[in-house]
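Every protein chain except one is present and positioned as in the full complex.
The block that comes next holds chain A.
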């Protein structure tokens, strides 16, 4: 119930409490002895040689946790992984970022990390698709590819030796994102999965779950040769702007985008992991109960979603046994 500030009636409060209790009882059975808070001693066999990892410290000869989290053991390494940390990038993560600066031969993107990530010009496909060296002319035309405040989807390539992050956007599915909305949630709610790009055919909507907590919901654009179109756009900026004015997103697609957006907002305020199945179930719950899109952010729907999730988890744990 952390941070859930909603006007709840008495019955709604009771129902929500009950749903959370069910969920807590399910997770407590899993690994109750592995979670620690600050200054808890970590159960370790002191006779074995072990390595003290992140989040631990030696206090009076005992191994004590310095952060709240879950104890992880990998071979001889013992460390505490905190649950609500800042986004910790891993190589190969799909992230969504916003361009904050166009610098020499690179773009700097803000990705909800302690530093801005760098997307080199050489890590982007050129508009004409030819693999070649980037010339000075390419550098001058960087703005025609990405400008400031553009939303870009890319993949983490590696960490530089000084700790900064490098991204790459070589595949067709990465690149500039338009015609949609960006949602910012806590990064720990997006777990690593096989697919981060989701194409919802029945709505015609593309959903990108960035591991850094930036989620993009928008019209689905086919993995296209967008760079070719962009070149034509840059030479006819004014006419394109007028064209855009007449071509707003159609109402039905917009309704679906808003419904999915609100489903994600409800899940994050309740603290549930955001993945495609849960989002689709929430959306179906809201449309089956004919709940108005804006009412999805009201207290009744929050309580319903919490109850639905509690039921679903009870069923899955029963099936596992």
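In this section, a contact is a pair of C-beta atoms (placed from the backbone, for glycine too) under 8 Å apart; a residue touches a chain by one contact, two chains touch by 3 or more; residues count from 1.
Everything below uses one rule, namely that contacts and distances are computed from a predicted model.
Peer 1: Can you pick, from "Golgi apparatus membrane protein TVP23", "Golgin subfamily A member 7/ERF4 domain-containing protein", "Basic helix-loop-helix transcription factor" or "Ribosomal RNA-processing protein 42", the UniProt protein name of the chain not displayed?
Peer 2: Going by its UniProt entry, the chain not pictured is "Ribosomal RNA-processing protein 42".
Peer 1: Where the complex has a chain not shown, which of A:26, A:44, A:120 or A:182 is the residue touching it?
Peer 2: Considering all chains, including the one not shown, the answer is A:182.
Peer 1: May I ask which residue of A:172, A:265 or A:313 touches the chain that does not appear here?
Peer 2: Touches the omitted chain: A:265.
Peer 1: Among A:161, A:194 or A:294, which residue is in contact with the omitted chain in the full complex?
Peer 2: A:294
Peer 1: In the full complex, which bits of chain A touch the chain not displayed? Write them out.
Peer 2: Residues 5-7, 98, 147-151, 176-182, 218, 244, 248-249, 251, 254-255, 258-259, 261-262, 265, 292-294, 296-299 of chain A touch the chain that is not shown.
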